[in-house]
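For this depiction, one protein chain was excluded, whereas all remaining protein chains were kept in their positions.
And then subunit A:
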């Protein structure tokens, strides 16, 4: 017995002293992700988690300028837009090769978009391509010559450029798609700063610096993306030295990292909005006064500080402040004013109304939905509204909310993260965006003035003019209060102190080409 015990202890010691791996390798960055990627085919995925890898392996025609949501050249050197806003012609860089050695040219651009958009394209069956509708306004794509490509649109569509900067617009190697077919997503090949090396299921995706990148080789030799789904485990892995960088740090742990000189904490507000959809068609919220009352009643500052522990900012309207160019900041959030809320509720005559409140258990961008709902419920009770919470698992929640709230609920939580100020209001606030029309206007808000402004903003390609329309939309929608505006999420990340030249982007993308270690 004693001998067995001694042997066991010896074996334990041996295992503990096994090589602690090359985690100190100065040129390899270990990144903790929130989940395993679904695919590394940029047209086939929808999750920010996957985008964080993709933007390092591929480039697009354009990209967001560092620190902003404004578009700058990438694989395209410059472009012209026709007077009517229907024809976009891009001139392409002539010094770019894909990581498989094939040249980047106009045909590659045409291939990338036609694969996604044309049902009869020979490689359309490598999809499905769930975000293809980002480019549904594209009519034809023509390779004008080797290094110029022309997109003709069916109708003017100003967000076209920022959609091109979104990961769905990243350019793929036609040769690689032809070689791997439906498995392209596991054998990604682009022109980006990092070249794909290996993907081991639920363990790691490894990319290595691409020496022939058109902007020069990145400083890092390699990046390893590790999926660590459990947030507590991710924090433990970071604290124990198993990661150099992690994203989506739980609010509870931020302080721990902030107090420790071995780590650096990064925060950046993004184009995210957390709001309550209010059912404007029936029940108490058909009255604008009650909708405004809810906006006054919710103590957003308390939610942001106490529930979200400072990981978000108070929201003012449908256009998040991260779109600096489209939001001049003149619209202030509704102040927390329960007295004013009570007055409005009394004027509307709905004191003591019962409300059905759809709440999600989790979900993309939903932050801490149950705790937030509970706080909101308490705030509403204080002004005499009885919100009855009904909680659903995320997928079930979406299949309840997206078809519209009519006959089911008075209010529902929702969160969106977008790349253009157009996206959210156009898809979720227009009279023509009702669920029955394939839109996301689940609360049936309708204001012809907003409809017109949004349409005009799509049709002009002059950014200053677009900005003016969006500022007006912000003002009107704030006042009409079809939603209760609650929070704009700040994404966060933690790195070890020796990680240099890293910054978070408002686009929520993770750009690693300038990062170095040590």
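One rule holds in what follows: contacts are C-beta pairs under 8 Å (C-beta built on N, C-alpha and C of every residue); 3 or more make two chains touch, one makes a residue touch a chain; residues count from 1.
Please note the rule applied: contacts and distances are computed from a predicted model.
Chemist: Out of "HEAT repeat domain-containing protein", "Cytochrome c biogenesis protein", "TAT-variant-translocated molybdopterin oxidoreductase" or "Putative didpeptide ABC transporter permease protein", flag the one the UniProt entry gives for the chain missing from this complex.
Modeler: UniProt lists the chain that is not shown as "Putative didpeptide ABC transporter permease protein".
Chemist: Which one, A:30, A:57, A:278 or A:294, makes contact with the chain that was left out?
Modeler: Final answer for the missing-chain contact: A:30.
Chemist: Looking at A:228, A:254 or A:385, which makes contact with the chain not pictured?
Modeler: In the complete complex, the chain left out is touched by residue A:228.
Chemist: Check each of A:285, A:358 or A:440 against the chain that is not shown and name the one that touches it.
Modeler: A:440
Chemist: Tell me which of A:84, A:139, A:155 or A:183 is the one touching the absent chain.
Modeler: A:183
Chemist: Just checking the interface: what residues of subunit A touch the absent partner chain?
Modeler: Touching the chain left out of view, subunit A contributes residues 1, 4, 12, 15-16, 18-23, 25, 28, 30, 35-36, 38-39, 41, 44, 46-47, 127-128, 130-131, 133, 182-183, 185-186, 200-204, 206, 222, 224, 226-230, 232-233, 236-237, 239-242, 363-365, 393-396, 398-399, 402-403, 414-417, 435, 438-440.
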